[in-house]
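Note that one protein chain of the assembly has been removed; the remaining protein chains are unaltered in position.
On to chain A.
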């Protein structure tokens, strides 16, 4: 399956016909609505909030925000998408802007921000002066500034590969966000969805990330406590414990055999 990210820059790819197609397709509408609702669920906003929608397009996700009673602002790079949005009588404000140039908002403006299927575009180098690394940094730095203290950002995105997901997550961490990646339907190749869930510091209001429906992929760590006083560890168990640890860390470790941890006695 071809990725639109590989075909053309966003402002070129989402031209008049493509944005018309995108907005009127009931399948796209359905998927976008589902993802927006899921993102809102992860945001866990308690009351009417001022929300930024990054990559709002024709306002499919904005409509959901309005339905949930939030006031929103949207930015998008594609003029055709915004023009399609104008015909749909949206309640939020639309702006033509490139998120990689930094978000032009005063510090502490928004309660929260969402982004549906947009931030993977930041990893593209479409022009000679577009440096994805710089753009990612600028984006996350300005986003961090424009969110209020304890504000949250949930972004659904389509990473090309694991490296890209790590690159985005890394840039967010450097900018000061805490949080991580939530993967929905991890087994299904088609329905697998990545959500970046970030928060900027802790807020005064005791808000917590809504982890409903999230399953942990890592096994619960069972801490083995050894009673140090009573049991003296033998040479062999010590070695095996260390080797096990190194295996967990992904090092190459020699295989265990019956000679492991044995003394090498002198023959003569």
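Assume a residue touches a chain if its C-beta (ideal position, glycine included) is under 8 Å from a C-beta of that chain, and two chains touch if they have at least 3 such contacts; residues count from 1.
In this text, contacts and distances are computed from a predicted model.
Trainee: When you check the chain that is not on display against UniProt, which of "Cell cycle checkpoint protein RAD17", "Multifunctional methyltransferase subunit trm112", "Replication factor C subunit 4" or "Nitrogen permease regulator 2" does it turn out to be?
Mentor: The UniProt record for the chain left out of view names it "Multifunctional methyltransferase subunit trm112".
Trainee: Quick one: which of A:91, A:163, A:185 or A:244 touches the chain that's been left out?
Mentor: A:91
Trainee: Quick one: say which of A:106, A:190 or A:232 touches the chain that got left out.
Mentor: A:106
Trainee: Spell out the interface residues on chain A facing the chain that's missing from view.
Mentor: Against the missing chain, chain A presents residues 47-50, 69, 71, 73, 75, 77, 82-83, 86, 89, 91, 93-98, 101-106, 108-109, 111, 127, 129, 138, 148.
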